[in-house]
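This report concerns only the one structure given below.
All protein chains but one are shown in place.
In this document, chain identifiers A and B correspond to the written order of the chains, with residue numbering beginning at 1 in each.
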Amino acid sequence: MSTTAKYYYPRSLAVIALLGVGLWLALGETRLAWWSALLPVFEWMEGTVFGVIGQTWGAAFASVQAIHLLGMALLGGSVLVADGRLLGLLLTDSSASEVQDQCHRLFVWALVLTIATGIFMACGVAIKVYYLNVFWYKMLALSAGVAFVYGIRRPLLRQGLDTVHPQIIKLVAVASLMLWFTVAATGRWIGFSG
Amino acid sequence: MKKTPTMQRNKDTQLAALLASVAVVSGFALYWIIQIQAVREMLALAYG
Partner (left out) sequence: MSANQIIYDLAVWLDTHSQSTALHESFYMYNWIESTHVLALMISLGMLFLIDLRMLGLALPDIPASTLAQRLSLPMLVGFGVMIVTGLMLFYAIPVRTSQSLWFRIKIILLIAAAINAWLFHRRMRAAGTDWDRMQKAPRALQWGAGLSLLFWALIVICGRLIAYDWFDCRTSPIEPIATVAGCLIDQAQF
C-alpha cells in the first residue's frame, strides 16, 4: 500500500514567510541599517549620465516624466481592464482568460517603460528621494505589485478560473487594484514632497 | 476523496492568493488611514 507524501503548501508558506519578514523589517531596527547602506548607491546614481542629464536639463527630465505618465496610463489601463474583467465589471462578453493573457502582455510593456523612465528620474533626484518616506512606500508598493502579479495572480489564473473560488478571484482583483493605485498615488506625492 | 498533486497545488495557490490579498487589503487600509490622519492633523495645525 503506497502512502501519499505530505504536501507542505510551499506557496502559502512563502507568502507567510514574506509577510513575516516584512513585519520584522517594518517594526524592527534592521531597516535603518539597510537604508543607511543604500546611501552610497543613491550618491552613485546622481553621478551617472542619467543623473547628470536629469539635473542639468529640466526639459529632459520633464519629457521623461511625461513618458513615465504615459506608461502609467497604459499600465493603469491594462490593470483596470484585467481586474475589471475578474470583478465582472468590464468586457463580460469576452473570455476571461483571453482578456487576462492579452492585458498581461500590455502590462509587461507598460511596466518596463515605467520602470526604465522611473530609474532615469530617480537618478536625477537620487538624494532627494533617498530621504523621502513616500519614495520608499512607492518602492514597497511596486515590489509588492510585481511580486503579486508573478507570484500570486499569474499562477492562480494559470490553473483555470473555473477551479478557483469566485470570492478569491474578486479579492485578488481588488488587492491588485489597490496595489497599483498606491504605486501611482505615492508616485504623484513624491512630486509634492521635498 | 484522495487529493491529487494537482488539486493540492491548486489549493496551495488559492490559499496563498487569499493570504496575500488579505495582507494587501489590510496594508492598504492601514497606510491610507495613517495618511488621512496625518493630513487631518496638519490641516488642524494650519487652519486651527
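Operating definition for what follows: a residue touches a chain if its C-beta (ideal position, glycine included) is under 8 Å from a C-beta of that chain, and two chains touch if they have at least 3 such contacts.
Everything numeric here is computed off the predicted structure, so don't read it as measured data.
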In the full complex, displayed partners of the excluded chain:
A, B
Touching the left-out chain: which of A:L111, A:L171 or A:A184?
A:A184
Tell me which residue among A:V15, A:V81, A:L140 or A:I169 touches the hidden chain in the full complex.
A:V81
Looking beyond the chains shown, say which of A:V15, A:M72 or A:L111 touches the absent one.
A:M72
Tell me where the left-out chain touches subunit B, residue by residue.
39, 42-43, 46-47
Interface with the undisplayed chain - residues on subunit A:
58-59, 62-63, 65-66, 69-70, 72-78, 80-81, 84, 90-91, 93-95, 98-99, 102-103, 105-106, 181, 184-185, 188-189, 192
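Here is the rule we use: only the chains that are shown with their structure count from here on.
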Distance from subunit B to subunit A - Cα centre to Cα centre, in angstrom
14
Hey, which residues of subunit B end up touching subunit A in the complex?
2-3, 5, 8-25, 28, 31
Contacts from subunit A onto subunit B in the complex sit at residues 4, 7, 9-12, 14-16, 19, 137, 144, 148, 151-153, 155-156, 159, 163-165, 168, 171-172, 174-175, 178-179, 182
